[in-house]
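Only one protein chain is missing; all other protein chains are in place.
We call the chains A and B, going by the order they appear; numbering starts again at 1 in every chain.
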Amino acid sequence: MSQLLPVLVLAIFVITFGCVLLWFSSLISIRGKDDPVKDETYECGLPSENTGPTKISVKFYLTAILFILFDIEIIFMYPWAVTYGDFISGGHGLYVFGAMAFFLAVFVFGLFWEVKSKALEWE
Amino acid sequence: MLAEAIAFYTLAFFLVFFAYRVITVPNPLHSALYLVLMMIGLAAAFFNLGAQFIAGVQLIVYAGAVMVLFVMVLMLFDLRSELRAFSRGLVSGALKVMSAALLAGIALGAANSSVAILQPPADGAVSADVTKQLGVLLYTKYLFAFEILGVLLLVVAVGVVAVSRMKGGTHGHH
Partner (left out) sequence: MGADVFEIGVNFVKLILVFLMMVQVVPLLVWVERRGSAYIQNRLGPNRVGPLGLMQLLADAVKFLTKEEFVPGRGYPFIYYAAPVVAMIPAALAFASLPLSVPVNVEAFEMLGRTWGPYIFKFQGYEIGIGIVFVLGVSSLAAYALLLAGYGSSNKYALYGALRASAQTISYELAMGLSIVGVILLFNTFSFAEIVTAQSAPLNFMFLGNKVEIAWLPNWGIFYQPLGAVILFAAMFAEANRLPFDLPEAEGELVAGYHTEYAGFKFNMFFIGEYGHMLVASGLMVIFFFGGYTFYPFFTPESVAGWFAGMSATKASLLTALVLHAVMLAKIVLFLWIFIWVRWTLPRFRYDQLMDLGWRTMLPWALANTILTAIVILIMRHPWGA
(Lines give C-alpha, C1' and ligand atoms only; values in the text may rest on other atoms or scores of the structure.)
Protein backbone atom coordinates (compact mmCIF):
# COMPACT_ATOMS: atom_id res chain seq x y z
CA MET A 1 0.00 0.00 0.00
CA SER A 2 2.78 2.41 0.94
CA GLN A 3 4.12 2.13 -2.62
CA LEU A 4 0.75 2.38 -4.34
CA LEU A 5 -0.55 5.47 -2.56
CA PRO A 6 1.86 8.06 -4.06
CA VAL A 7 1.13 6.70 -7.55
CA LEU A 8 -2.59 7.20 -7.03
CA VAL A 9 -2.03 10.63 -5.48
CA LEU A 10 0.04 11.73 -8.48
CA ALA A 11 -2.50 10.35 -10.96
CA ILE A 12 -5.32 12.21 -9.20
CA PHE A 13 -3.23 15.37 -9.07
CA VAL A 14 -2.48 15.22 -12.82
CA ILE A 15 -6.17 14.72 -13.60
CA THR A 16 -7.15 17.64 -11.37
CA PHE A 17 -4.44 19.81 -12.91
CA GLY A 18 -5.70 19.01 -16.41
CA CYS A 19 -9.34 19.62 -15.54
CA VAL A 20 -8.61 22.92 -13.81
CA LEU A 21 -6.61 24.11 -16.82
CA LEU A 22 -9.38 23.13 -19.22
CA TRP A 23 -11.92 24.92 -17.04
CA PHE A 24 -9.74 28.00 -16.68
CA SER A 25 -9.04 28.30 -20.40
CA SER A 26 -12.75 27.89 -21.14
CA LEU A 27 -13.41 30.77 -18.72
CA ILE A 28 -11.08 33.28 -20.32
CA SER A 29 -11.22 32.09 -23.91
CA ILE A 30 -12.60 34.49 -26.50
CA ARG A 31 -15.90 33.31 -27.90
CA GLY A 32 -16.64 33.78 -31.57
CA LYS A 33 -20.00 33.77 -33.27
CA ASP A 34 -21.86 30.48 -33.35
CA ASP A 35 -22.17 28.98 -36.76
CA PRO A 36 -23.40 25.52 -37.78
CA VAL A 37 -20.57 25.17 -40.30
CA LYS A 38 -18.00 25.81 -37.59
CA ASP A 39 -19.11 22.72 -35.68
CA GLU A 40 -18.61 20.49 -38.68
CA THR A 41 -15.83 17.97 -38.76
CA TYR A 42 -12.73 19.32 -40.42
CA GLU A 43 -12.28 17.76 -43.83
CA CYS A 44 -10.16 20.38 -45.54
CA GLY A 45 -13.10 22.72 -46.10
CA LEU A 46 -15.31 20.28 -47.96
CA PRO A 47 -18.70 19.27 -46.56
CA SER A 48 -18.05 16.07 -44.64
CA GLU A 49 -19.24 12.80 -46.07
CA ASN A 50 -19.18 10.63 -43.00
CA THR A 51 -21.53 7.97 -44.30
CA GLY A 52 -21.08 4.32 -43.59
CA PRO A 53 -18.31 2.59 -41.74
CA THR A 54 -14.69 3.29 -42.59
CA LYS A 55 -12.79 0.50 -44.28
CA ILE A 56 -9.50 -0.23 -42.57
CA SER A 57 -6.80 -2.67 -43.57
CA VAL A 58 -6.89 -5.96 -41.70
CA LYS A 59 -3.17 -5.45 -41.14
CA PHE A 60 -3.93 -3.22 -38.18
CA TYR A 61 -5.74 -6.06 -36.39
CA LEU A 62 -3.09 -8.53 -37.41
CA THR A 63 -0.35 -6.27 -36.08
CA ALA A 64 -2.19 -5.80 -32.81
CA ILE A 65 -2.81 -9.52 -32.27
CA LEU A 66 0.76 -10.48 -33.14
CA PHE A 67 1.91 -7.73 -30.80
CA ILE A 68 -0.04 -9.28 -27.92
CA LEU A 69 1.50 -12.70 -28.57
CA PHE A 70 5.08 -11.46 -28.81
CA ASP A 71 4.54 -9.14 -25.86
CA ILE A 72 3.57 -12.09 -23.67
CA GLU A 73 6.69 -13.97 -24.76
CA ILE A 74 8.86 -10.97 -23.94
CA ILE A 75 7.20 -10.54 -20.55
CA PHE A 76 8.16 -14.13 -19.73
CA MET A 77 11.81 -13.26 -20.32
CA TYR A 78 11.81 -10.67 -17.55
CA PRO A 79 11.75 -13.05 -14.56
CA TRP A 80 14.30 -15.16 -16.40
CA ALA A 81 16.65 -12.22 -16.94
CA VAL A 82 16.34 -11.11 -13.33
CA THR A 83 17.17 -14.59 -11.96
CA TYR A 84 19.82 -15.45 -14.56
CA GLY A 85 22.73 -14.24 -12.41
CA ASP A 86 21.44 -16.12 -9.36
CA PHE A 87 21.12 -19.35 -11.34
CA ILE A 88 24.71 -18.95 -12.62
CA SER A 89 25.99 -18.23 -9.12
CA GLY A 90 24.13 -21.30 -7.94
CA GLY A 91 25.91 -23.40 -10.58
CA HIS A 92 22.81 -23.95 -12.74
CA GLY A 93 23.78 -21.56 -15.52
CA LEU A 94 23.58 -24.09 -18.32
CA TYR A 95 20.23 -25.40 -17.09
CA VAL A 96 18.51 -22.01 -17.04
CA PHE A 97 20.08 -21.08 -20.36
CA GLY A 98 18.78 -24.28 -21.88
CA ALA A 99 15.34 -23.70 -20.37
CA MET A 100 15.15 -20.35 -22.10
CA ALA A 101 16.92 -21.55 -25.26
CA PHE A 102 13.96 -23.74 -26.18
CA PHE A 103 11.50 -20.92 -25.52
CA LEU A 104 13.65 -18.51 -27.51
CA ALA A 105 13.97 -21.02 -30.35
CA VAL A 106 10.18 -21.16 -30.59
CA PHE A 107 10.08 -17.35 -30.47
CA VAL A 108 12.70 -17.02 -33.23
CA PHE A 109 10.90 -19.62 -35.32
CA GLY A 110 7.62 -17.76 -34.87
CA LEU A 111 9.13 -14.44 -35.87
CA PHE A 112 10.92 -16.03 -38.82
CA TRP A 113 7.68 -17.62 -39.97
CA GLU A 114 5.76 -14.35 -39.67
CA VAL A 115 8.37 -12.56 -41.73
CA LYS A 116 8.49 -15.38 -44.26
CA SER A 117 4.69 -15.50 -44.61
CA LYS A 118 4.69 -11.79 -45.44
CA ALA A 119 2.16 -11.18 -42.68
CA LEU A 120 4.19 -8.23 -41.53
CA GLU A 121 4.53 -6.62 -44.90
CA TRP A 122 2.73 -3.35 -45.62
CA GLU A 123 2.59 -2.35 -49.21
CA MET B 1 -4.15 -3.32 9.33
CA LEU B 2 -7.17 -1.03 9.17
CA ALA B 3 -5.54 1.05 6.43
CA GLU B 4 -4.88 -2.13 4.46
CA ALA B 5 -8.52 -3.13 4.80
CA ILE B 6 -9.75 0.30 3.69
CA ALA B 7 -7.41 0.27 0.70
CA PHE B 8 -8.42 -3.21 -0.35
CA TYR B 9 -12.14 -2.61 -0.11
CA THR B 10 -11.94 0.81 -1.82
CA LEU B 11 -10.08 -0.73 -4.73
CA ALA B 12 -12.50 -3.65 -4.79
CA PHE B 13 -15.45 -1.27 -4.81
CA PHE B 14 -14.08 0.61 -7.82
CA LEU B 15 -13.30 -2.65 -9.60
CA VAL B 16 -16.83 -3.92 -9.13
CA PHE B 17 -18.25 -0.57 -10.16
CA PHE B 18 -16.22 -0.51 -13.39
CA ALA B 19 -17.17 -4.12 -14.11
CA TYR B 20 -20.82 -3.19 -13.55
CA ARG B 21 -20.50 -0.28 -15.99
CA VAL B 22 -18.92 -2.61 -18.57
CA ILE B 23 -22.19 -4.56 -18.69
CA THR B 24 -24.66 -1.71 -18.39
CA VAL B 25 -23.21 0.96 -20.72
CA PRO B 26 -25.03 0.75 -24.08
CA ASN B 27 -22.14 1.88 -26.29
CA PRO B 28 -19.70 -1.05 -26.80
CA LEU B 29 -16.73 1.30 -27.03
CA HIS B 30 -17.58 2.92 -23.72
CA SER B 31 -17.90 -0.47 -22.11
CA ALA B 32 -14.45 -1.37 -23.51
CA LEU B 33 -13.08 1.80 -21.94
CA TYR B 34 -14.61 0.81 -18.59
CA LEU B 35 -12.95 -2.56 -19.03
CA VAL B 36 -9.63 -0.72 -19.46
CA LEU B 37 -10.24 1.10 -16.19
CA MET B 38 -11.07 -2.20 -14.58
CA MET B 39 -7.82 -3.76 -15.83
CA ILE B 40 -5.83 -0.85 -14.44
CA GLY B 41 -7.69 -1.16 -11.17
CA LEU B 42 -6.93 -4.87 -11.11
CA ALA B 43 -3.24 -4.08 -11.57
CA ALA B 44 -3.48 -1.70 -8.62
CA ALA B 45 -5.16 -4.43 -6.57
CA PHE B 46 -2.37 -6.93 -7.39
CA PHE B 47 0.18 -4.28 -6.50
CA ASN B 48 -1.60 -3.62 -3.24
CA LEU B 49 -1.44 -7.31 -2.38
CA GLY B 50 2.34 -7.37 -2.90
CA ALA B 51 2.34 -9.14 -6.28
CA GLN B 52 4.19 -6.34 -8.01
CA PHE B 53 5.39 -8.26 -11.03
CA ILE B 54 1.94 -9.67 -11.72
CA ALA B 55 0.62 -6.10 -11.44
CA GLY B 56 3.15 -4.99 -14.07
CA VAL B 57 2.20 -7.89 -16.34
CA GLN B 58 -1.46 -7.04 -15.88
CA LEU B 59 -0.73 -3.48 -16.99
CA ILE B 60 1.50 -4.40 -19.93
CA VAL B 61 -0.45 -7.34 -21.32
CA TYR B 62 -4.10 -6.66 -20.47
CA ALA B 63 -4.38 -2.89 -20.15
CA GLY B 64 -1.61 -2.05 -22.62
CA ALA B 65 -2.05 -4.73 -25.28
CA VAL B 66 -5.30 -6.70 -25.24
CA MET B 67 -7.51 -3.73 -24.49
CA VAL B 68 -5.72 -1.53 -27.02
CA LEU B 69 -6.70 -4.12 -29.60
CA PHE B 70 -10.32 -4.15 -28.39
CA VAL B 71 -10.62 -0.37 -28.42
CA MET B 72 -8.90 -0.15 -31.80
CA VAL B 73 -11.26 -2.68 -33.37
CA LEU B 74 -14.41 -1.18 -31.83
CA MET B 75 -13.39 2.31 -32.93
CA LEU B 76 -13.40 1.27 -36.55
CA PHE B 77 -16.88 -0.14 -36.78
CA ASP B 78 -20.04 1.76 -37.25
CA LEU B 79 -21.74 0.79 -34.04
CA ARG B 80 -25.09 2.50 -34.52
CA SER B 81 -27.05 -0.70 -35.10
CA GLU B 82 -25.39 -2.43 -32.14
CA LEU B 83 -26.16 0.61 -30.05
CA ARG B 84 -29.83 0.31 -30.88
CA ALA B 85 -29.87 -3.41 -30.32
CA PHE B 86 -28.30 -3.27 -26.90
CA SER B 87 -29.73 -0.10 -25.45
CA ARG B 88 -33.38 -1.20 -25.29
CA GLY B 89 -35.55 -4.22 -25.77
CA LEU B 90 -36.83 -6.86 -23.40
CA VAL B 91 -34.13 -9.43 -24.08
CA SER B 92 -31.21 -7.11 -23.51
CA GLY B 93 -32.92 -5.74 -20.41
CA ALA B 94 -33.35 -9.24 -19.04
CA LEU B 95 -29.73 -10.05 -19.92
CA LYS B 96 -28.60 -6.94 -18.05
CA VAL B 97 -30.59 -7.84 -14.96
CA MET B 98 -29.26 -11.38 -15.07
CA SER B 99 -25.66 -10.35 -15.44
CA ALA B 100 -26.05 -7.77 -12.70
CA ALA B 101 -27.44 -10.46 -10.42
CA LEU B 102 -24.61 -12.81 -11.34
CA LEU B 103 -22.07 -10.08 -10.68
CA ALA B 104 -23.66 -9.30 -7.33
CA GLY B 105 -23.45 -12.97 -6.41
CA ILE B 106 -19.80 -13.19 -7.38
CA ALA B 107 -19.02 -9.95 -5.55
CA LEU B 108 -20.75 -11.23 -2.42
CA GLY B 109 -18.89 -14.51 -2.57
CA ALA B 110 -15.59 -12.73 -3.16
CA ALA B 111 -16.20 -10.32 -0.30
CA ASN B 112 -16.99 -13.27 1.94
CA SER B 113 -13.81 -15.13 1.10
CA SER B 114 -11.60 -12.05 0.89
CA VAL B 115 -11.51 -11.66 4.67
CA ALA B 116 -8.64 -14.14 4.77
CA ILE B 117 -6.69 -12.08 2.23
CA LEU B 118 -6.56 -9.27 4.75
CA GLN B 119 -3.72 -10.92 6.64
CA PRO B 120 -0.96 -9.14 4.71
CA PRO B 121 2.56 -10.57 4.31
CA ALA B 122 5.01 -9.38 6.93
CA ASP B 123 6.60 -6.66 4.83
CA GLY B 124 6.06 -5.18 1.38
CA ALA B 125 9.77 -4.45 1.01
CA VAL B 126 10.57 -8.05 0.07
CA SER B 127 8.58 -7.72 -3.15
CA ALA B 128 11.69 -7.68 -5.36
CA ASP B 129 12.56 -11.05 -3.89
CA VAL B 130 9.03 -12.25 -4.59
CA THR B 131 9.68 -11.60 -8.28
CA LYS B 132 12.92 -13.57 -8.10
CA GLN B 133 11.15 -16.42 -6.35
CA LEU B 134 8.56 -16.32 -9.11
CA GLY B 135 11.33 -16.61 -11.68
CA VAL B 136 12.96 -19.53 -9.89
CA LEU B 137 9.65 -21.38 -9.60
CA LEU B 138 8.74 -20.69 -13.21
CA TYR B 139 11.99 -22.07 -14.61
CA THR B 140 12.28 -25.08 -12.31
CA LYS B 141 8.99 -26.47 -11.04
CA TYR B 142 6.76 -25.16 -13.84
CA LEU B 143 9.32 -25.42 -16.64
CA PHE B 144 7.23 -27.80 -18.74
CA ALA B 145 4.15 -25.57 -18.63
CA PHE B 146 6.33 -22.61 -19.51
CA GLU B 147 7.81 -24.29 -22.61
CA ILE B 148 4.37 -25.52 -23.71
CA LEU B 149 3.15 -21.95 -23.40
CA GLY B 150 5.80 -20.84 -25.89
CA VAL B 151 4.55 -23.45 -28.38
CA LEU B 152 0.94 -22.45 -27.74
CA LEU B 153 1.73 -18.83 -28.52
CA LEU B 154 3.38 -19.90 -31.75
CA VAL B 155 0.29 -21.89 -32.73
CA VAL B 156 -1.91 -18.87 -32.05
CA ALA B 157 0.37 -16.62 -34.12
CA VAL B 158 0.18 -19.00 -37.07
CA GLY B 159 -3.58 -19.31 -36.67
CA VAL B 160 -4.05 -15.55 -36.67
CA VAL B 161 -2.20 -15.18 -39.93
CA ALA B 162 -4.14 -18.05 -41.47
CA VAL B 163 -7.48 -16.52 -40.47
CA SER B 164 -6.49 -13.12 -41.83
CA ARG B 165 -5.74 -14.79 -45.17
CA MET B 166 -9.25 -16.16 -45.59
CA LYS B 167 -11.15 -15.05 -48.64
CA GLY B 168 -13.85 -12.47 -48.30
CA GLY B 169 -11.97 -10.17 -45.98
CA THR B 170 -10.54 -6.77 -46.72
CA HIS B 171 -7.03 -8.13 -46.91
CA GLY B 172 -4.93 -6.64 -49.66
CA HIS B 173 -7.16 -3.64 -50.25
CA HIS B 174 -6.65 -0.21 -48.76
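By definition in this document, contacts are C-beta pairs under 8 Å (C-beta built on N, C-alpha and C of every residue); 3 or more make two chains touch, one makes a residue touch a chain.
Predicted model only: the values in this text are computed from it and were never measured.
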{"item": "Full-complex contact with the absent chain, from B:Ala5, B:Ile23 or B:Val68", "value": "B:Val68"}
{"item": "Those residues of chain A which, in the complete complex, touch the missing chain", "value": "2-3, 5-7, 9-11, 13-15, 17-19, 21-22, 24-26, 28-32, 36, 38-44, 50, 54, 56, 60, 63-64, 67, 70-71, 74-75, 77-78, 81-86, 88-94, 97, 100, 104, 107-108, 111, 114-115, 120-123"}
{"item": "Interface with the undisplayed chain - residues on chain B", "value": "29, 33, 36, 40, 43, 52-53, 55-60, 63-65, 68, 71-72, 75-76, 125, 127-128, 131"}
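Note that only the chains that are shown with their structure count from here on.
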{"item": "Geometric centre distance via CA averages, chain B-chain A, whole Å", "value": "16"}
{"item": "Of all residues in chain B, those that touch chain A in their complex", "value": "3-4, 7, 44, 47-48, 52-53, 57, 60-61, 64-66, 68-69, 72-73, 76-78, 124, 131-132, 134-136, 138-139, 143, 146-147, 149-151, 153-154, 156-158, 160-161, 164, 169-171, 173-174"}
{"item": "Chain A to chain B touching residues, read off their complex", "value": "1-5, 8, 52-62, 64-73, 75-76, 78-80, 82-83, 86-87, 96, 99-100, 102-103, 106-107, 109-110, 113-114, 117, 119"}
